[in-house]
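The complex appears here minus one protein chain, its other protein chains still in place.
Letters A, B and C mark the chains as written, and numbering starts fresh at 1 in each.
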Amino acid sequence: MAPESASRQRIVKSTAVLLVDCPDAKGIVAAISTFLYSHGANILHADQHQDNEAGLFFMRVEFDLADFALDAENFAREFQPIAHRFRMRWRFQDTGKLARVAIFVSRYQHCLVDLLHRHQIGELRCDIATIISNHQDAQALAEFYKVPFHHVSVEGGRKQEAEGAQIDWLERSAVDLVVLARYMQILSPAFVARYPLRIINVHHSFLPAFSGAKPYHAAFERGVKLIGATSHYVTDELDAGPIIEQDVARISHRDQVEQLIEKGRDLEKAVLSRAVRWHLEHRILFYGTKTVVFD
Amino acid sequence: MAPESASRQRIVKSTAVLLVDCPDAKGIVAAISTFLYSHGANILHADQHQDNEAGLFFMRVEFDLADFALDAENFAREFQPIAHRFRMRWRFQDTGKLARVAIFVSRYQHCLVDLLHRHQIGELRCDIATIISNHQDAQALAEFYKVPFHHVSVEGGRKQEAEGAQIDWLERSAVDLVVLARYMQILSPAFVARYPLRIINVHHSFLPAFSGAKPYHAAFERGVKLIGATSHYVTDELDAGPIIEQDVARISHRDQVEQLIEKGRDLEKAVLSRAVRWHLEHRILFYGTKTVVFD
Amino acid sequence: MAPESASRQRIVKSTAVLLVDCPDAKGIVAAISTFLYSHGANILHADQHQDNEAGLFFMRVEFDLADFALDAENFAREFQPIAHRFRMRWRFQDTGKLARVAIFVSRYQHCLVDLLHRHQIGELRCDIATIISNHQDAQALAEFYKVPFHHVSVEGGRKQEAEGAQIDWLERSAVDLVVLARYMQILSPAFVARYPLRIINVHHSFLPAFSGAKPYHAAFERGVKLIGATSHYVTDELDAGPIIEQDVARISHRDQVEQLIEKGRDLEKAVLSRAVRWHLEHRILFYGTKTVVFD
Partner (left out) sequence: MAPESASRQRIVKSTAVLLVDCPDAKGIVAAISTFLYSHGANILHADQHQDNEAGLFFMRVEFDLADFALDAENFAREFQPIAHRFRMRWRFQDTGKLARVAIFVSRYQHCLVDLLHRHQIGELRCDIATIISNHQDAQALAEFYKVPFHHVSVEGGRKQEAEGAQIDWLERSAVDLVVLARYMQILSPAFVARYPLRIINVHHSFLPAFSGAKPYHAAFERGVKLIGATSHYVTDELDAGPIIEQDVARISHRDQVEQLIEKGRDLEKAVLSRAVRWHLEHRILFYGTKTVVFD
């Protein structure tokens, strides 16, 4: 019951994020930070990671664009010599340009409800371009939040056709990121190839344990003492993509499968929403089949 | 993306819960279990607790009413000798009779959104009789979930009048439980006295640390490494009622007050919804200023 | 720096534990509690569990022996009709009779150090009969805690001979429970058969993920965001016995395999010591390949 003043106006600065990864070498940070400083960047956050065994370097810098002298195009041209010298992969992201997100959902709506409310109160900075479902259940919710709802039936044997319709709709909606919010269909390799490292799924187990179907039933059978959930990027191999986030909850012999499913819902919401947020905030880098998540 | 069959039809049994607390003594369990058995009860869950130092006994029994020979009235009469012998406080709850719940909310709606969706999917077995707010923000959500919304302005100096209107509305709505879902007004002792141990609040700190106003700011100032939230029954003394549930989340120097507020929202939802659920499932007993929560 | 009075004298009551499991049926609790009451038992703790889907009943009762009329032999005779009627498996344990425990260890001593100190301060009520190792490293520690140390070399090809020597030593030491405290050898089925559900192991992963060798390396390769440890009873199938306890810790991209090993040590100590304690306090029951742990 403690009173609290209404949330202050949030003044969103105009910022950019630079993401870099390359073989580790002396002088990388000096080169990048001197470059940014020389063009007037006011650094707001910076984080870096060196994997000394693998010889890799990762960096994320967020800086104020207010006094920054370069736009995206000029940045690319000016930064090119440094990128070349250190053999960098890099991305320059203007955070003011919001990603367009499609949420796929089947019948369970807890993740969808969670994502839509987080978006509404400003936790997820993106445009939710569309909700796509193989069921009608989520239509009312989509309308409440004024998000275009698109129903694509995925009946037996019509999966290819359905995916065609989905991709068509995604392209017309100019979608940058696909979020599978307990979408109960396996996407084909062709679909996945369209959105490489841009499809985030939540799997309702602590991967790699209990991949595949009915993980809560499998966890119950095995008699584990904790259940988990995992958010990850989707790749061709089922439940084997780079893990973004995981969490667990304690269970006991008192919990039947139904209770595992209930407790698991809260884990699913947590790990999926964090993954989406970190993706949108350009906090995730890759090495091999793994992720670096800058916090 | 793992497929899972649609949730099976939940066949809700007709059950009752018996809650007992009394001074500890030999023979209590024998007396209760023999009584229930002799009247045909099929026990589904039973849990008990003995505080040997304080000399107290607590029990919760849930049993199937299918073959049970007594209704509530007859139960009271037949159970009376046992209750008298052991000086029991006891309650017999037919779980088929759903509690009527009022949710109070101010501007922050995350707990409300969470409670309404949990109710919709069957996690909270109750009737949500009304939503009462000192703001208009939640009206659309109330309408979406088809819950009567009642706006009661609480302007400076008009608190007594506002509480009168609230109580009037609660009584007309036949409310059994009041849930303060981030309701930012302090209830008067007179209000609290109307609903003894039937008002559940969520406080956004790990009580007893940071009671009172602006706990996230206080936590930030103190430099704690974990933040918390607490759900508790409301009593006359601010933030001092019996604690039902608490949870914490790790923070770091990277988190400003704004991040504490964001991370805290998830804790608030978790501890409030669990408290409401446990109350509705008749899992909570009291001793002194503390709770026993049977899981 | 806060002062605290020295720990009060712990007066250990003379108690017994009754463990029961059987097909669920009406009247079990009434029968047991009436039986105990009629023979003067003062119940200190009681816990029960019903698996309604599987139709199973589990119970643990701890009671004061001060006024109890039956010794173990008489108990068996008097309890027989009830056990027969409900087709019970049951055990009557006098808690005053301490189990004799053997700890197996290889080179890593963190679990051993932890167990020995917990035993010293009274957390683990047992006699530590012996420490057996395939290395000499733990000898000094064993001597410090005055526990007989037995070195059994397990060189290539001599495993059967080594196990023979170990079993011989275990029998001469009258051991009731074998604890594998990071013992880096796989026991043969013949060994395991000697101590059914009386060998507790700690595996350094969140089973069933990363069973087998080098789990921290496997976890690192997969890029999980949490690592775990699991204590379980040893059966013929490697890392597949009934799980007793599990715990996890958060890791990040900053953690190399070496850090996983370090963080994992704390998990291993935690889950192994809890498992040993619960076993010694007769809190664990079995169904199928799973455990019920009464807390």
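Going forward, a contact is a pair of C-beta atoms (placed from the backbone, for glycine too) under 8 Å apart; a residue touches a chain by one contact, two chains touch by 3 or more.
All values reported here derive from a predicted model rather than from experimental measurement.
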item: Residue of C:Gln93, C:Gln139, C:Gln185 or C:Thr289 in touch with the missing chain, whole complex considered; value: C:Gln185
item: Touching residues (missing chain, whole complex) on subunit B; value: 49, 51, 53, 58, 206-210, 222-226, 228, 242-248, 252-254, 256, 289-293, 295
item: In subunit A, positions touching the absent partner; value: 26-27, 29-30, 33-34, 36-37, 40-48, 50, 52, 250
item: Touching residues on subunit C - with respect to the absent chain; value: 1-4, 6-7, 10, 107, 109-110, 113, 117, 121, 123, 140, 144, 180, 183-187, 201, 203-204, 211-215, 234, 238-239, 252, 254, 258, 261-262, 266, 270, 295
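As a convention for this text, only the chains that are shown with their structure count from here on.
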item: Length of the line joining the C-alpha centres of subunit A and subunit C, rounded to whole Å; value: 41
item: Where subunit A and subunit B are represented by their mean Cα positions, the distance between them in whole Å; value: 35
item: Set of subunit B residues in contact with two or more other chains; value: none
